[in-house]
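Of the protein chains in this complex, one is absent; all others appear in place.
Coming up: chain A.
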Amino acid sequence: MAPPVKPASADELAKQQRSISVAEFFEKNKHLLGFDSPTRGIVTTVKEAIDNALDACEEAGVLPDIYLGIFRMEGDIFKVVVEDNGPGIVPDNIPYVFGKLLYGSRFHQIRQSRGQQGIGISAAVLYAQLTSGRPTLVISRCGSDRPAYRFRIQIKTETNEPEILEKEETTWDRIHGTRIEIEFKSSLTARKRLVEYLRYTSVVNPHARIRVELDGEAILFDRASDEPIIPPQAILPHPHGVELGELKRIAAGSTEPLELFLVNSFSRVGQKTATEILGLAGLKPNKKASTLSPDDLAKLQVAMQQAKVPPPLGGQCLSPIGEVLIRQGLEKEYEFDFCSARTRPASVYHGHPFIVEAAIGYGGKLESEGTARIMRFANRVPLMYQQGACAITGCISSVNWKTYSISQSGLPTGPVLLLIHVASTNVPFTSESKDAIASIPDIEREVTLALQELGRDLKTFLSRRDKSRQTEERARAICAIIPEIAEKISETIEKPVPDISPIEGQIMKRLVAKKKTENGTVTISLQNYTAHALDLTLYIITSDDLKKAEPEAVFIEEMDPDHSGVWQIRLAAGENWRVTYQGTGNGMIDIRGVDEKKKVVVDLDRS
């Protein structure tokens, strides 16, 4: 029989009780920060590093030029390199930025930014030293007149303090910017998602160029806009969003009497509102803010929530992408048939300003079947995980897309892409890993309104497209049937076949492209019936041999089993042009450089 366990006394227990460092806590709870598996670890690391790089460039007002390298080292160790052309970090701060959790410049500011708490990148450093045991390398330089510094850093988990293993002045070809090299245990099974993350990032950051070397594969996400983002300005907290702790901290640091304190420390509070708040709280306006008792502070906080205060201005502290740039960013990647974007006016939830932006894309490179592609963003950061748990997804499903001529099974289906961006000084995530936006009715309402507006735009496009299909039907009739009429009547009345191109011309007033196959010869003829000269590019994609086409293509690309031939043609008004080649006439032709409404492509082989 085992001896009975002796119960621990309070004194003994006290010996075991000690504070836990933040670093220790996260070492045990990696999933809270998005490091729950090696596969996901690499996505999270890249995400944190690139978010920081973009934020830094934005603050400095420079166009981001970011390099990302991912290299397989020995075994399952990977090295992630991220380099930016941001303002750089002063050498004294570098160990804290990368070697201390919860150290950051943005946590205490009320404005839109990607990172906030100062956890992300240091968590990646911690993850690296836990899995590979290797310290993180940081190089940073703050300008042409200053040297670059090179650090090797780790985190002391017991104390959450940086440990500098190496620090030296060095030379670097960048004038300003930061480079970080992190090595950790991982895998590239999430390669597709990684590329997707980068593409999404590029879509909502059309001002950024991101050069990628992904385990031997080079990818470039080029910029679609040369306008740097105007960095959002920090604003004072809004009375409706203030919690007791925060109020206590602000009050403690104030030397002013209450009324002035309210006017100067919070946004949208004037004399009148301050008087109303103090009246509700039953406090004297000349009492010093720093002398308030905890009870008084609590009364004040309640009164601040109750008082009527105008909503905060989203304009300066938020930085929406804008309708034009969203469309540019999307079209660069997807080449839609139709795209529309909306930036809703700024709105407020719980005293936090926010703006909802959304876009819809149709056709182009999207797959024609299956559920719609959904791109979610918070403060310009793509949300890659937990789509089903996100309030945005819920809003999309609850819109009746059938009203807008789009099929739906829960989510809309078909060649549709939906982009939703929520920008806020405080995006309400469901968890610290920042994957899903919480259900906040004020935000959901704005998302739904944006989606409905886009649905109407798409419907207009679809019905116009159907109408233009009718126009094409008419064109088909004219281009296909009239020649047959001409042929039959000339045979009947024994006269030569009349030239019917004037008829086509009078009716169409467009560029008419015709493809016809006869006895193994394919002829593609173009006739410019518009009143202007046209510079256009003809693409033929077919499995027929285009090498002997007459005239020759300027360029032929092999795309097994097809070839794609390109011709560049200038057609004066009324002029025509043709190309012939041997073959079956399979495949398709496309004309670029002419407005959609100004061209008609007729395939006479299709009947």
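The definition used in the following text is that contacts are C-beta pairs under 8 Å (C-beta built on N, C-alpha and C of every residue); 3 or more make two chains touch, one makes a residue touch a chain; residues count from 1.
The rule is simple: contacts and distances are computed from a predicted model.
Chosen from "Phosphate transport system permease protein PstA", "Thiamine pyrophosphate-dependent enzyme", "Alpha-ketoacid dehydrogenase subunit beta" or "Type 2 DNA topoisomerase 6 subunit A", the protein name that UniProt gives for the omitted chain reads "Type 2 DNA topoisomerase 6 subunit A". In the complete complex, the hidden chain is touched by one of A:14, A:164, A:481 or A:559, namely A:481.
Mapped onto chain A, contacts with the missing chain fall at residues 473-474, 476-478, 481-482, 484-486, 488-493, 495, 498-500, 502-503, 505-507, 607.
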